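The complex is shown incomplete by one protein chain, all other protein chains being positioned as in the whole.
The chains carry the letters A and B, assigned in the order they are written, with residues numbered from 1 in each.
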Amino acid sequence: MKLMAPVICLLLFTPAFGKIIPVGANEAVKKIGQAVQAAASGDTILIKKGVYYVENVIISKPVTLLGENRPVLHGSDKYEIFTISGTGVTVKGIHFTNSGYSSANDYAAITIIDASNFVIEDNILTQTFFGIHVANSHHFTIKGNRLVGKTKSEQTSGNGIHLWKCSNAVIENNNSSGHRDGIYFEFVTNSLIKENVSHNNIRYGLHFMFSNDDVYSKNTFEANGAGVAVMFSKRVTMNENIFENNWGPSAYGILLKEITDSKINGSKFYRNTVAIYMEGANRIEISNNTFRENGWASKVQASCSDNNFHHNNFLSNTFDIATNGSLVLNKFSDNYWDKYEGYDINRDGIGDVPYHPVSMYSMLIEQNPNSLLLLRSFIITLLDKAEKAIPSLTPETLRDDKPRMRQLAI
Amino acid sequence: MLYDILRSKVIIAYTLFLFLITFSLFQLEADPGKAMLSVLNIVLIVVPLVSMVFSTIHYFNSYEFIELMLSQPVSRDKVIISEYAGTALSLSAAYLVGVGVPVCLYNFNATGISVILGGCILSIIFCSLAFLASVKSRDKARGIGAALLLWFYFALIYDGLILIILFTFSDYPLEKLTLVLSSLNPVDLARIFIMLNMDVSALMGYTGATYKDFFGSGTGTIYTFAVMLLWIIVPLLLATRSFRRKDL
Partner (left out) sequence: MIKIEHLNKRFKKLHALADVSADIPGGSVVSLIGPNGSGKTTLIKCILGMVRADSGNIYFDNKLVHKDFKYRNRIGYMPQIGRYPDNMKIGQVLEMIKNVRGISEQELDNDLYEAFDIESIKDKSMRSLSGGTRQKVSATLAFMFDPDVFILDEPTAGLDPVASEILKDKITKEKRRGKLILLSSHILSDLEELTTDIMYLNEGRLQFFEPISTIRDITGEKRLSKAIAKLMQHGFSKDEMNSTSTHQTRIVS
């Protein structure tokens, strides 16, 4: 019983009262595996500067692994480096590199499984297959890490931060690049993705599936092969994100597929091939966003309904809205369209004639993509003007009845 | 060898016209990107038209001069080439000042530079075409008629034909054909060259990427300029050849 008291104390005040186990070439403990084995709950393993070749250290007790002057943990291109489970593990200040690759398993630099209340913070991960792979875990934070993958093909690279079956996660202020997907969410609920930068990934900056009741905000998704995909999810709030330079035959600022009751607001879409692509999307509110210099500000497929675009700025986009159907079940109002040529006699700031954001030419391109090469030619200008005068191809009811005369301050 | 004074009056008017239009576009439009769209229309429609008509009228107005020169010990090639060089030079100079200066002031970026370059080359190309049309025509009226027809063809009809082809044969893969067809029209070529900067986002979309990959690459740029160069040289060469045999 005499022993029990400090143990309880330790459990209660873990960080403050654990002992510190230094690891390093000049220390008593040379290997991280040894230190983990030796450590008790609440201990801090202080990894000194140096290069450590690590073969999958399994951490399943509440310890803190803290790097001093950023030690390098090297996986010899064969092994996973850390596998974490249980509760209360913290990993901080370490550089993970050269973790193994497997075509059968999702090898990651840090694998976390069946864990909770852990923190992965301020680490650098380079030359990894998967960066941080989390499965079946809850209430955790992944924060301030920098992840750089081995940019290879889609098949041979893994995801930066990969979450599967998790809840109550906070993914914050990470920088992920060179992976297949920068951040990957599947079956993740009640989580927050905040202030991350995900760029130059082969496929998606953020790949988001079957995940309800999540929020992502103030992230930047830039130059990813296919932008951001949000699919098969409900009640997702997306605000104040920046989507830019996502170019390619199937690249989107955001791809929305089978998603309902969500919000996209306060975001900036800049120079994407398609800023928002919607398929089977219902009851999405898209407001206070700025769409600038995109190929298409939005492609709304006929399978979408009850979406509401309001108070957005559409500036210098090649096409504002494109659609493949004639049935219009979505609402557009109070947006500023820089292509609007109407007038405002009563000077209330709202144009007196409706704006039709779908041009004849954008309908032509949907039918015949090759005609894109005629963009901005005289004949196309004439066709568009003729269509404006006598609409025949474009859906008459797809219109903004209250187009703003002036750009909205967003 | 070129003493031309009347020309400068018309050229100055043209320069002023371009300058005022371009300048006021940038003034009226808060967003320079949107103003560039209108500038693009000037480049693709007005510049070829004016270059064509001006060159034709100028050629026929210089007929006395040409006649005088040819009674002197001067070769025909030299006469026609100097006439051409003078006209092409003044047209492109007018364009550079009229459109180039405001664009540099308001929108000096890749799009701006491509617009300046594209319009300048179009001025020269349509001057070449106009010389060919003029040398082949017997009088001024026919010359201007031919020039207008050519302009109408390149600015409008040609693209209309492409559109018809695209929709008639939409079941076939037409990427390569479209690519080849568009390089057979200098206006299309200039337009694509400018679009590569202006609408790069849209061009990255599906088939657009094929074009972007081609025209945006080093080879594509060389190809574009080579074809444009051909559009300058070939009509001029034909005009020179025809001029050698022309009766004055």
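The working rule: a contact is a pair of C-beta atoms (placed from the backbone, for glycine too) under 8 Å apart; a residue touches a chain by one contact, two chains touch by 3 or more.
All values derive from a computational prediction rather than experimental measurement.
Looking at the complete complex, one finds that the omitted chain is in touch with B.
When the omitted chain is restored, the residue from B:Gln27, B:Ser75, B:Asn109 or B:Ser217 that touches it is B:Ser75.
Residues of chain B that touch the chain left out of view are 1, 3-6, 61-65, 67-76, 245-248.
Keep in mind that, in the parts below, only the chains that are shown with their structure count from here on.
The distance from the centre of chain A to the centre of chain B, each centre being the mean of the chain's C-alpha atoms, comes to 46 Å.
Put simply, chain A touches chain B in their complex at residues 247-251, 271-274, 293-296, 315-319, 338, 367-382, 407. Taken together, the chain B residues at the contact with chain A in this complex read 30-31, 33-34, 37, 40-41, 44-45, 155-156, 159-160, 162-163, 166-167, 170, 174-175, 178-179, 182, 187-188, 191-192, 194-195, 198-209, 211.
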